[in-house]
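Below is a slice of the complex: some chains, not all, each in place.
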Amino acid sequence: MKLVKAIIRPDRLPEVLRGLYAAEVYGLTVSRVRGHGGEVEKVETYRGTTVKMELHDKIMLDIGVSEPFVDRTVKAICEAAYTGEVGDGKIFVLPVERIVRVRTKEEDRAAVTPVR
Amino acid sequence: MFRRTVCFMAVLMVFVPAAFAQEADAISGADTAWLLVSTALVLLMTPALAFFYGGLVRSKNALNTMMMSFVALGVSGALWALLGYSLAFGEGSAWIGDFSMAALKGVGLEPNGTIPSLLFMAFQGTFAIITAALISGAVVERMRFPSYMAFIALWGLLVYAPVCHWVWGGGWIGEMGALDFAGGAVVHVNAGVAAMVAALVLGARKDYGREALLPHNVPFVLLGAGILWFGWFGFNGGSALAADGIAALALVNTMLAPAACLVAWVFLDYFVTKRITAVGVATAIVVGLVAITPAAGFVSPTGAIALGLISAFPSYLLIRWRTRTKLDDSLDVFAAHGVGGISGALLTGVFASVAFGGAEGMIDGNAAQVGIQAVSILAVAGYSGIVTFLLLKFIGLFAPLRADAQSEGLGMDISAHGEEAYATGEGAVLLNDEEAPEHVNGLISVT
């Protein structure tokens, strides 16, 4: 069991979702975050005050997968989120000890296998 | 001098007490009071439009969209006083006014009809402002702001002023007997066609048809629609240029037509999508208001209800169809204002009634009026479309019309205005003066 945690550009989300579904990854959770990396900084001005925005809007995906799915999940995200400009994001793969599906109490692999 | 004024004068005689009517060319306190209010009401419509439009775009473009309306308050307002008014209402020819009143020369407190000339100028100015701002709905989320400002500045002089002259300033359309109480052709057909042309020239947003581009704040859309309705009472009611029965008729019709259009839209929405949408209701209000605009002081209240009901259909269907095409008239300015204006102008020819201050319409037996209305629509649409096209191409020679793809992706608020509509301040670092300029000029390209 792994948790794939990916940070991507907001405007790549539709492609990434499509890519994941194509890779048969159907369960995922998305949150709006803001990131700092090597991106060019934005400058804003409000009345005389000039500010540098160090954080950029990003989307974070949390995807619990069983081992066989790890690689294709990472690959699907990498491809769909790619633009080539600085700021495309990062993917972290974390070990997971246990996954539970609340509705059925199924554990682990069964917990992340979609019911359709 | 002004056909419009004189024509209402005649009507006025019928209903006002003798004490007023005796001195037709003196200022009437009551009429002035109502026109003062009407001018304020119409001016308020432009901020209202900013919210109507601003709520419909994505939050990263909210300020840019609102600014397109707000900047018209400055640019179009000032130019109207300096030049536009004279071009529209100067004696001139059947085609355009002249420069005799440029910079408001000779426009003072003397009566024009029963109100001070200056007030008439200002009232008309508020129309010029909102007509320009209406166009912006077709080019939101992608047009460069400086090019937009140049466009509306020139459009007000080269398109709005002549068309206004044709219809209200003593020009040929007015002479021909076309009925346009408060701007079905002058304002709405004019802006609607210009919007469609601008959408074509600019091209679609890069995400159009590929991603769902959803309204970021529907309450703002409703707020805009509510305040627009309020302001429209000045738009139509004030176009009587007097606080008389015709003003009352225009105001009542401006209340009933959108009500009827709303009801029709709700049923359409329900039968087509099984949902009654808030964006739909806001749109219906605007379409009903647009449609009654040319007719407000010419038709009976029951005529207004019928007109409002009928006008829901073409606009509703066009909006549904348009979203399936490649034409990114982003906020459906053509479907709402262009088509709403056309429906309204034609139906004015149908429902106009002598008993209610209008000329004879089709129902009164004068089918020819519909033809006259059609000619006026075609003339305005043709002129507006062609000159808008040329104007945009001309401006495009000097500066790009569209923001680059990166700016569009980032959102026009940050790229063109250096602001966020809803900033949290997280990760914002104050810059002192030495740091600021290089960033401003260097790292981020200015749209």
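Here the chain labels run A and B in written order, and each chain numbers its own residues starting at 1.
Operating definition for what follows: a residue touches a chain if its C-beta (ideal position, glycine included) is under 8 Å from a C-beta of that chain, and two chains touch if they have at least 3 such contacts.
Note that the coordinates shown come from a computational prediction; the quantities given were computed from them, not determined experimentally.
For the full complex in this file, what are the copy numbers of the chain types, given as a label formula?
Full-assembly copy numbers, per this file: A x3, B x3.
Keep this in mind: only the chains that are shown with their structure count from here on.
How far is the middle of subunit A from the middle of subunit B, if each middle is the mean of its Cα atoms, in Å?
Comparing mean C-alpha positions, subunit B is 44 Å from subunit A.
Under the definition above, what is the set of subunit B residues touching subunit A in their complex?
Where subunit B meets subunit A, its residues are 207, 210-211, 409-410, 414, 418-420, 423, 426-431, 435-436, 439-440, 443-444.
Across the complex, what residues on subunit A touch subunit B?
These residues of subunit A touch subunit B: 11, 14, 34, 36, 40-46, 49-55.
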